[in-house]
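This part shows chain A:
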Amino acid sequence: MSKTILSVRNLNKVYQDDKSVILENVNLDVEEREFLTILGPSGCGKTTLLRCIAGFEDYTGTVTTDGKVTKDPDVDRFMVFQDFNQLFPWKTVKKNIQYPLRIQGLKDKDELERIANETIASVGLKGYENYYPYQLSGGMKQRVAIAKALALKSKIILMDEPFAALDAMTRTRLQKELLNISKKTDCTFMFVTHNIQEAIILGTRILVFGDGGKILVDEKNPLAKPVSPSSEGYGEFWDRLHSALYQSDN
Partner candidate 1 sequence: MKKLLTLVLCLLFVLCGCSSASNEAKEETAEETKTETKKIAIAYQYGLAYAPVIIVKEKGLMEEAYKNLTGNELQVEWVQMSSGADINNGIASGEIDAGFMGIGPAMTGISKGLNYKVFTNISGQEHGMMSNDAAIASLGDLVGTENQIALVNIGSIQHIILAKALAENGYDAHALDANIVAMKHPDGMASLESGAVKCHLTSSPYIFYEHDNANLYEIKEVHEAWGQDKSFIVGIASTELNSDAELYQALCDSFVAAIDLINNNVNEAAALTCDFNGNTAEVEADYLQRGVYSTETNGLFEMLQFMQDNDFCDKNITSYSELVFDNVKGN
Partner candidate 2 sequence: MMNRKKALIAKALFLLAFVIIWEIVAKRNVFGSNSQIVFPTIETIAKAFVRNFKVGYAGISLWKYILNSMELLLIGLFLGIFLAFVFSAISMINPTFYEIYNMLVSICDLLPGVALLPVVIIIFGIHRSVIVFLVIHSVIWPMSRNLLDGFHSFPQIYIEAGMNIGLRGKSLLTGVYLPATTAYILSGLKVGWARAWRGLLSAEMIFGIASSPGIGLFINQMRTNLNNAEVYATLIVIIIIGVIVQYGIIDTIEKHTIKKWGMSK
């Protein structure tokens, strides 16, 4: 039995502007090295939950990361946004990856070089070390964002629909790469998506959220990796998730 890396208790989130309730009494435990995918209709609060865990939002309740209560943003919970602008345009690919390490106090030049080269290679961007973000495609930028998290050795990587703005081909390729990366690292992933297929392909555990962050489905992925639509049981699982999502829409 793996240990619990993240636990969310009695989390409530109310928007100050119109007092609308986004998340109501959410409780969730995530185990180490799990790849958790979260499906849900728009406005169900799945992104907000991620932002609360990352520390970007005010909320009531507690988030405990690796045994410590965490409230503010820190490197142990790294957020990969959907927005391609999350890289600093004034830094090269390599500097974008090294800068957070420097901030964390890593000064050794050789070590910085090694980590940067290793992570850049692991996301398939060898040769792009000295490119500036504006010279990269959207998919490449998202890879760099993932590389940042890997370099930082964040305990939890929070991914908020990181591939949603990519074209279908790039998206499929990145899903495959992310799957490979997740197998090799000790990181835990929380991956929010609209896309049922993406959730099945990536997740080891899949949640479906209803309104207010109500958990409608919480299942281990029964399908063996790598999953493709032709995998046995895929259709049945897809239908189940789809009907849960559809139900939540009403």
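The rule is simple: a residue touches a chain if its C-beta (ideal position, glycine included) is under 8 Å from a C-beta of that chain, and two chains touch if they have at least 3 such contacts; residues count from 1.
Candidates were picked such that all candidates are chains of the complex that A comes from, given by their letters.
Please read all numbers here as calculations on a predicted model, not as lab measurements.
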Pick from 1 or 2, the complex member that touches chain A: 2
Chain A to candidate 2 touching residues, read off their complex: 54-56, 72-75, 78-79, 81, 83, 85-90, 99-100, 103-104, 132-135, 148, 152
